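Not every chain of the complex is shown here; the ones you see sit where they belong.
Labels A, B, C and D are assigned to the chains in the order they are written; within every chain, residues are numbered from 1.
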Amino acid sequence: MSKTADYTVPGLGKDSGEEIAGLLQDRLHALNDLHLVLKHVHWNVVGPNFIAVHEMLDPQTTQVREFADEIAERIATLGTAPSGLSGELVSERSWQDYPLRKASVEDHLAELDKVYTGLLEDHRQVLSKVGNIDPITEDILIGQVKDLELFQWFIRSHLERASA
Amino acid sequence: MSKTADYTVPGLGKDSGEEIAGLLQDRLHALNDLHLVLKHVHWNVVGPNFIAVHEMLDPQTTQVREFADEIAERIATLGTAPSGLSGELVSERSWQDYPLRKASVEDHLAELDKVYTGLLEDHRQVLSKVGNIDPITEDILIGQVKDLELFQWFIRSHLERASA
Amino acid sequence: MSKTADYTVPGLGKDSGEEIAGLLQDRLHALNDLHLVLKHVHWNVVGPNFIAVHEMLDPQTTQVREFADEIAERIATLGTAPSGLSGELVSERSWQDYPLRKASVEDHLAELDKVYTGLLEDHRQVLSKVGNIDPITEDILIGQVKDLELFQWFIRSHLERASA
Amino acid sequence: MSKTADYTVPGLGKDSGEEIAGLLQDRLHALNDLHLVLKHVHWNVVGPNFIAVHEMLDPQTTQVREFADEIAERIATLGTAPSGLSGELVSERSWQDYPLRKASVEDHLAELDKVYTGLLEDHRQVLSKVGNIDPITEDILIGQVKDLELFQWFIRSHLERASA
């Protein structure tokens, strides 16, 4: 089974299509891992703010799953077969498993903050690379970064302590 | 961070709670892997029946994600911290990564049929083990098997050839 | 055209699958007949309580049609081809056509009460037979009996006369 | 229990009411049989186009059930008691049981095409008979034929082979 088709989107070179698809595959792994982590935290937070944080994470999970779908279908549209498999994810990723199991809201949000920082730095890098080649893919990534930065702001707002 | 609380559900022994939770953790890995695989196939099927099968897999994905959530929250309710992490999934599972990338509808459905058979055999085994200890967990598993067998029937009905 | 596939659900013997499917075929006939009867009564009741009873029967019809669908798809999932045909229904059933045409609410409800009693006794018998073999089919039948007994209670509540 | 009331709709002779009701009773049997057959096919088709055809038949079933209801309530409105019973259906109908059980999409659609042709020819005949007597009943039948011909077109479009 070949991974690439004999086409890419009209008006783009086939090499460019494969190059972008390659960069996006790593983003797909990152988003697939993120929605698994968000559910994992959803199940394992405890403490006085349990229900509010438990519920806050579900729309984030839903949105991240849609982003994974959007990236994967973009890869396919560009003519390459995407991988959404857990084994490939784990063997190809450059980061570790999320470190906490049952823990306080505060500890989980502090860890999630780091996860978002890592994913967003990588998204920004790919964004700057694809911008010169394919404005459509660039626009997809801009839309994702926009929402993911907002989600991180939700998390950071819990951690911040204002000095009155 | 301990994995178990100092409680389980009222009327059940704490040892029983941990035993069932242990059996369910493997089911959680299987369901998490299945919804990743269903999306992977959703992106990688090609051929004359593309759109019908592409669309058939989305409600299956949605349902399997809800089953994963249901199992994970049952584990937590029983007093144990569930793991929804990809790294643990891959290192603890007893099956391999899904073998196909871009392939025909027929080939993908034949592989998915095997995936469902594997998951369902394991679900039935856990079902028979927990039935004597906790009818609530048993009922959750019965409800999941019911729908998953129906999903497999959808897939098998594509593969079957009736002799007129 | 053979009536059975070369599979049944994972973890169940093929003989068991066929045995249960055979028991369910009779239940399918009974449910198909019941939703025809409920509509027949819906059209033929008259008297001062017409509109309330006329409307009460429609959600019952809808639910019974969904139960027929559920049973038929269970038969197919078990590897056997279900029959939903009127000719087979009439030749294979063990009961007579519903006896009334246009009649009062009271007379129709008294007859419907008997119809429900007959169907429910048979459902309970099949339920007890399949319980040892396949907990999934058992659970389907329990769910149906639960609602059908409630529907019968609606009907009985019209017929009962409380002594003050 | 008499089958006819001492009234029919205002402005129509009682004899005319009974005559039309008699013609409609056969149409009611045909529609009741059709929705049973559509469900039967829904459960028994197999092959590479399974899911698309399986799903196409459900809105047809729903619509045909509404047509049966519309005809039956028209019979009642005309002053005659309609029969929706399976036993009467089978003994009074002029056609045979549907001949297939589990079969390919192609075989089932070829049979359904014949079923629709039979029903539609009869509907057109009744339509031409009632047109001179009661424009209301005529309009009901026109509306049904319109949709049923469209449903048949869906089926025929699967069977047709265009020569390029």
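The rule is simple: contacts are C-beta pairs under 8 Å (C-beta built on N, C-alpha and C of every residue); 3 or more make two chains touch, one makes a residue touch a chain.
As the structure is a prediction and not an experimental result, all values here were calculated from the model.
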| item | value |
| --- | --- |
| Assembly copy number, counted for this structure file with 4 shown | 12 |
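One rule holds for everything that comes next: only the chains that are shown with their structure count from here on.
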| item | value |
| --- | --- |
| Neighbouring chains shared between subunit A and subunit D, ordered by label | B |
| Same-site or different-site touching of subunit A by its copy subunit B, using the half cut | same |
| B-C against C-D, pair bridged by the larger set of C-beta contacts | C-D |
| Length of the line joining the C-alpha centres of subunit C and subunit D, rounded to whole Å | 23 |
| Rounded Å distance between subunit B and subunit C, as computed from the means of their C-alpha atoms | 31 |
| Overlap residues in subunit A, where contacts from two or more other chains coincide | none |
| Chain contact topology (line, ring, star, complete or other) | other |
| Subunit C-touching residues of subunit B, taken from the complex the two chains share | 116-117, 120-121, 124-125, 127, 131, 138-139, 142-143, 145-146, 149-150, 152-153, 156-157, 160, 162-164 |
| Residue ranges of subunit C in contact with subunit D within the complex | 1-3, 5, 32-33, 36-37, 39-40, 43-44, 65, 68-69, 72-73, 75-76, 81-90, 96-98, 100-103 |
| For the subunit D and subunit B complex, residues of the former touching the latter | 45-52, 54, 102-104, 107 |
